[in-house]
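For this depiction, one protein chain was excluded, whereas all remaining protein chains were kept in their positions.
Here is subunit A:
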């Protein structure tokens, strides 16, 4: 237990020293703020730079606050996921490659503590980034467009965070089983987008899919109501996360850690 805390503290210190704790939230804030700002100024932007013929009457409906936030979530689903995966890809593989993972495990540290401290570090940075970015987005949306009920904001961000936790757990898993940072990122992104795509094509048959979290997030934002199929998706997602974590620990145990 003590070792777990020591390892977790090391993860956080490392993220502070290499400024990840700063720049990942900043990216999420930028992604979150850009959407309401650009929606607000879109008519003017088009007016000034659109090259529309003189006298054209712009009739663009201003999106509702909920729609803006849904767009933000969709940005997080693309660029946010990409940033998270790229920043987390080396979490285990880089330490295995340098041999420092062996230096840690040569001490009487449970293998589960090592993996779980990594996981906790990833969750911390992911949740901090998502919450701060989303709150910033909400603030600018209410400033420029309209206020969205805080309850919906809260519910939607909690639901969406489950999807991001799923994504970083997968990154941790591939980082444990593979050595090259690049291939970890590639495979993780591939798997995440494959799940998303298959889920959106075969939506009817995949109500259990973790990728459904994105839809449920949108649903809560727009209607304030949770779809009844949420529970199934929630349970399978948590179950998959647990299974993936346990497999990561087991696989890590089998790996040769010192060259």
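The rule is short, and it goes like this: a residue touches a chain if its C-beta (ideal position, glycine included) is under 8 Å from a C-beta of that chain, and two chains touch if they have at least 3 such contacts; residues count from 1.
Following the convention adopted for this analysis, contacts and distances are computed from a predicted model.
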The chain not rendered here carries, per UniProt and among "Acetone carboxylase alpha subunit", "Dihydrothymine dehydrogenase", "Acetolactate synthase" or "ABC transporter, ATP-binding protein", the name "ABC transporter, ATP-binding protein"
Across A:14, A:44, A:151 or A:225, the one contacting the chain not displayed is A:14
Missing-chain contact, candidates A:43, A:102 or A:224, resolves to A:102
Subunit A residues touching the chain left out here are 2-3, 6-7, 10, 14, 17-18, 98-100, 102-109, 254, 256-259
